[in-house]
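Moving on, here comes chain A:
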Amino acid sequence: MIEWAALVALAAFGVGVLLCAWRLWRGPDLVDRAMALDTLMVNVIALIVTWGIWQGSSVLFEAALFFAMIGFVSTVAFCRYVLRGLIIE
Partner candidate 1 sequence: MNAHLPILPVLIPVLSAAVMVALSRQDLVLARVLSFIAAAAQLVVASLLFAAVGEGEVLVYRLGDWPAPYGIALVADRLSAAMVLLTAALGAVLLLHAVCAWDRRGRHFHPLFQFQLMGIYGAFLTGDFFNLFVFFEVMLIASYGLMVHGGGAARLTNALQYMVVNLIASSLFLFAVALIYNAAGTLNFADLAQRVPTIPSSDRGILMAGGALLCVVFLLKAAVVPLQFWLPGAYGHAPGVAAALFALLSKVGAYALLRFALVGLGGASLAALEPLAWLTLLAGALGVLAAPTLGVLAGFASIASIGVLFVGLAGADAARLGAGLYYLVHSTLAGAALFVLADLVRSVRREEGDAVLGGQDFAGRALLGGGFFLAAIAAVGLPPLSGFIGKLALLRSIPVEGGAGAASWVFVLVASFLLLLGLSRAGSRVFWKTQGDGGQASHGPAAGGVAALALLLAGTLVWALVAGPALAYFTQAAQALLEPGAYVQAVMGAGVYR
Partner candidate 2 sequence: MADMLIAALLLVGAFFGLVGSWGLVRLPQTMQRLHAPTKATTLGVGGVLLASIAYFGWVRGEWSVHELLITLFLFLTAPVSALMLARAWLHRERERVRATLPRPGAPGVDWGTFQPPPEESGSGAEPRR
């Protein structure tokens, strides 16, 4: 049952990734694209964790942690660029 649920979850998040990618492509605004990438990251984190359940391995945990952190840094840096140009001032 877990396996089945995990499969469904994988599919759902996979579709989520595709939806985010669509938004990344279409835009129309830069902010939309950044947002899409941010959401894509969130989906990826969910996928990694679900994948870990499916595989029965927690070796991928750090990866999920990193994606959580790094997605944030990229998004914030990008917004800072739009707002202030120089991201470290």
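Candidate entries met the following condition: all candidates are chains of the complex that A comes from, given by their letters.
Everything that follows uses one rule, which is that contacts are C-beta pairs under 8 Å (C-beta built on N, C-alpha and C of every residue); 3 or more make two chains touch, one makes a residue touch a chain; residues count from 1.
Bear in mind the structure is a predicted one, so any value in this text is a computation, not a measurement.
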In-complex contact partner of chain A, selected from candidates 1 or 2: 2
Touch list for chain A against partner candidate 2, complex: 1-2, 4-6, 8-9, 11-13, 15-17, 19-20, 22-23, 29-32, 34-36, 38-39, 42-43, 45-46, 49-50, 52-53, 56, 58, 61, 64-65, 68-69, 71-72, 75-76, 78-80, 82-83
